[in-house]
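Have a look at the structure below before the remarks.
Only one protein chain is missing; all other protein chains are in place.
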Amino acid sequence: MTKVKVGVVGYGTIGKRVADAVLLQDDMELVGITVNSYNYKIKAANKKGINIFAMRGMRDKDHLNYGIDSVCGHVEDLIEQSEIIVDCTPKNIGSENKCWYEKRGVKAIFQGGEKEDIGVSFVSQCNYSDACGADFIRVVSCNTTGLCRTLSALDNSFDIHQAHATLIRRAADPWDIYHGPINALVPHLAVPSHHGPDVRTVMPHLEVFTTSVSVPTTLMHVHSVVVDLGVNVTVDQVANLFKDTTRVRMVYNSDGIRSTAEILEYAKDLGRDRGDMPEVCVWKETIGVWKNKLMYVQAIHQESDVIPENIDAIRAACNICDQTESILKTNKSLGIS
Amino acid sequence: MTKVKVGVVGYGTIGKRVADAVLLQDDMELVGITVNSYNYKIKAANKKGINIFAMRGMRDKDHLNYGIDSVCGHVEDLIEQSEIIVDCTPKNIGSENKCWYEKRGVKAIFQGGEKEDIGVSFVSQCNYSDACGADFIRVVSCNTTGLCRTLSALDNSFDIHQAHATLIRRAADPWDIYHGPINALVPHLAVPSHHGPDVRTVMPHLEVFTTSVSVPTTLMHVHSVVVDLGVNVTVDQVANLFKDTTRVRMVYNSDGIRSTAEILEYAKDLGRDRGDMPEVCVWKETIGVWKNKLMYVQAIHQESDVIPENIDAIRAACNICDQTESILKTNKSLGIS
Amino acid sequence: MTKVKVGVVGYGTIGKRVADAVLLQDDMELVGITVNSYNYKIKAANKKGINIFAMRGMRDKDHLNYGIDSVCGHVEDLIEQSEIIVDCTPKNIGSENKCWYEKRGVKAIFQGGEKEDIGVSFVSQCNYSDACGADFIRVVSCNTTGLCRTLSALDNSFDIHQAHATLIRRAADPWDIYHGPINALVPHLAVPSHHGPDVRTVMPHLEVFTTSVSVPTTLMHVHSVVVDLGVNVTVDQVANLFKDTTRVRMVYNSDGIRSTAEILEYAKDLGRDRGDMPEVCVWKETIGVWKNKLMYVQAIHQESDVIPENIDAIRAACNICDQTESILKTNKSLGIS
Partner (left out) sequence: MTKVKVGVVGYGTIGKRVADAVLLQDDMELVGITVNSYNYKIKAANKKGINIFAMRGMRDKDHLNYGIDSVCGHVEDLIEQSEIIVDCTPKNIGSENKCWYEKRGVKAIFQGGEKEDIGVSFVSQCNYSDACGADFIRVVSCNTTGLCRTLSALDNSFDIHQAHATLIRRAADPWDIYHGPINALVPHLAVPSHHGPDVRTVMPHLEVFTTSVSVPTTLMHVHSVVVDLGVNVTVDQVANLFKDTTRVRMVYNSDGIRSTAEILEYAKDLGRDRGDMPEVCVWKETIGVWKNKLMYVQAIHQESDVIPENIDAIRAACNICDQTESILKTNKSLGIS
């Protein structure tokens, strides 16, 4: 089997996970990653044998100070050698990079921080086929991805009239020591927040609103979701639906999983790489029904839940296989279900 | 004017604030407080000249070790000398104390941790008249009080069909160093949570559901409220309604109030005693309307928002004056509106 | 008695407290404060009747949008009308402002963020007389002030050979929602940290070193101090010394004060304005002696411990009275000892 040559531009929280995931695929080859400053992340990548391409403007010998014997060229070389780029740069940088990729005729996957019009907004289990053959795909944000997974399952089975989610957001990633708050709750002072419209870039017909509040934790986001359904359902029907939905994991008080902390401890116990939990986790005990109103609470691992989407998006863009096959391959390689 | 003689049993977060508030009323006299162990709170009360009554079983001279010259007797003496007791003991202790008050024929106000049947559930601006002359009143919890204030205003003006609130709960009070979580989100693993039914002890006709998540902060609870209204409203109508509602305060991004931390900093700047903010605070910028759905975000100062209710409940129980007069007197004494 | 006319430039954490403290002095008059943007702090100042002077460049009618009827002129007017300015602007702005004060012949008090050469470094109980009549005084930082208070007492009584302090720093003030870390410990990556040398700007002969680590809390700094003394001492000798030292407060496990949180709760219970604790607090139970080594742990309220120093510095600069009288007056007005 020929392998798709994949380059990763931007090597932070998402970029490093995408690179590791590409290495696990039998139909992909990781050409390399870019570096714009040397640090522990690049050192670790080098130890894994990942090829490093320097941004223009870096001094030719900087890498030697970091115990890195050689770099493989500049970022332009990476783009030349790749068939598709996964751009994991910070918000708005991807948009600036797009013309670069266009000029060189390379396909690209962007992240959810970019504007909607940069490419096809994408969640694997919702609209994979919309992205087949696309030159530019936008993997939507961690929160949007998480909402799409459970809401699309509900909408397919039970017909959603309206939905509202309160997003209780982790204020900073675990490694991020610069952002607060340390001891305060910070509502997003616009309502509805942008997350609702963002869900509609994937599921355009859905009436969904969101309220967002940042809180002093680093581990996961939590969503309190309330859905007005078109049919009456039981708690068990919803629980069974979620159990049968890919990349949704039911978690249980009876297993001692009472918090986001215990979800991630479980991921570590399972031997997950970096202790990641790419599945959206729904607590069984939080599913409640009143007349046609359904409530549930889900947790989103912001660092990893879009990684499967990035891998699937590569396959969709390159027309490697169909949705079902791609999701199965990705899930198997990452040990998720 | 004769003053009602008030005793405070239980001198923690609520008890010490009730005692201070009683001291500010011209129609009440603070007989004293109870102590079951000496600590900085009792030392401070003694410096304020508040009479101290010891629980049975304490050694007669313990107070001397804490620089307290004398105690005024035992808790039974406090009850004998009082016309009404505000019981601010921890959850379930109030219920045990009730027979004590009954036996001695003294009225009592209990807190929201007690079960519903202990007395008339009470929020001043909702059902003051229900409690007039009652022997036993239950001031509902901080969260329930906060929900009742805004929901009753909305229901009176716009007719609520259904309401849902996600309660983002401060996990511990500022002084409480024992409880976590330090870095996790902890959903309440029952849905709907008990807060919805608790609102109905005050507003029995209201269809209200709640989801609750504890988060690592000590300052205030935040509620994300979504209401299905019977009529179409505008953001300005709702904002004006809340501005005209007692014990509801509108806060603004344009004033630099973006978080619970800045609300409490403002309370300190205003010279509030203990830096308290008994009013429910609604962020103007979080009020949003979509068709008949109304969304808003409010913050609740768990330590102080029920203090006005405790004072009003004393007046209701003792038939001192009517709702309007009591609310005005209490507000004026506490510097709130 | 004629009153010294005091202007406050910069109205943040320190500025607003200095202004409130000036209002409490019988030998000072608060001319007013400056504003460079309107927010809740300015609204609260206006409610207290404090005169407001606008920075140049603000639009003439901005204040009306914030419910403020009138401003008293520009910052130049404030300086003209004042005999002494307390400059509470952020780090390095004070230095820029200095020439402004020089040009207008007004004395000024600066804060500890400014460089050492801006004026006489000052801690009331250490070197008041050094600052008498000075045009420019620098009240050293909260941490330095706290170290000077206890170390000077020890040095006067017992002769310090060397001292080391580990500063466990609150990473952000309570109102500051922007700075982290949320869940990490962040050592200051230079050793010794700058706090040691800063102590020597006040006590030049002292061999003192410091290590600093930022931690996710907002309430107070904590210092773990280890001192090599020239004489043998007992725990009681040290405890008695600290008890007799102004602006040092002994706190006790037996009073239930086990943490920085309980110190500030006690301050609230005492009715302190804004819940402040300007005294350095030493836990009695942390005083330990081994041979000639003394250990103790103290807590510093970063928002308020330099306020008494700012007030005393005004008196020193203006030659109003001597050290003993000024400290007594300031203490009495602030309710500290």
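For reference, chains read A, B and C in written order, and residue numbers begin at 1 within each chain.
Heads up, the rule we're going with is that a residue touches a chain if its C-beta (ideal position, glycine included) is under 8 Å from a C-beta of that chain, and two chains touch if they have at least 3 such contacts.
Only a predicted model underlies this, so the values are computations on that prediction, with no experimental measurement involved.
Chemist: Kindly name the visible chains that come into contact with the excluded chain.
Modeler: A, B, C
Chemist: Which listed residue, C:N143, C:T218 or C:N331, touches the chain dropped from view?
Modeler: Of these options, the touching residue for the absent chain is C:T218.
Chemist: Out of C:S37, C:N65, C:Q162 or C:N319, which touches the unshown chain?
Modeler: Considering all chains, including the one not shown, the answer is C:Q162.
Chemist: Could you tell me which of C:G146, C:P181, C:G275 or C:P308 touches the chain that is not displayed?
Modeler: C:P181
Chemist: Spell out, residue by residue, where the missing chain touches subunit B.
Modeler: Residue positions of subunit B that touch the missing chain: 171-172, 174, 176-184, 186, 216-218.
Chemist: Taking the full complex into account, what residues of subunit C touch the chain not shown?
Modeler: 162, 164, 166, 168, 170, 181, 183-187, 189-192, 207, 209, 211, 213, 215-220, 222, 224, 226, 253, 258-262, 283, 285-288, 290, 293, 295-297, 299
Chemist: For subunit A, enumerate the residues touching the unshown chain of the complex.
Modeler: So the residues of subunit A touching the unseen chain are 16, 38-41, 43-45, 47-48, 65-66, 174-177, 182-183, 218, 254-259, 261-262, 264-266, 268-271, 273-275.
Keep this in mind: only the chains that are shown with their structure count from here on.
Chemist: Could you work out how far the Cα centre of subunit A sits from that of subunit B, in whole Å?
Modeler: Their C-alpha centroids are separated by 42 Å.
Chemist: Per the centroid of Cα atoms for each chain, what is the distance between subunit A and subunit C, given in Å?
Modeler: The mean C-alpha positions of subunit A and subunit C differ by 47 Å.
Chemist: Using the average of all C-alpha atoms in each chain as its centre, how far is it in Å between subunit B and subunit C?
Modeler: 35
Chemist: For subunit B, what residues touch not just one other chain but two or more?
Modeler: Those would be 183, 218, 258-259, 261-262.
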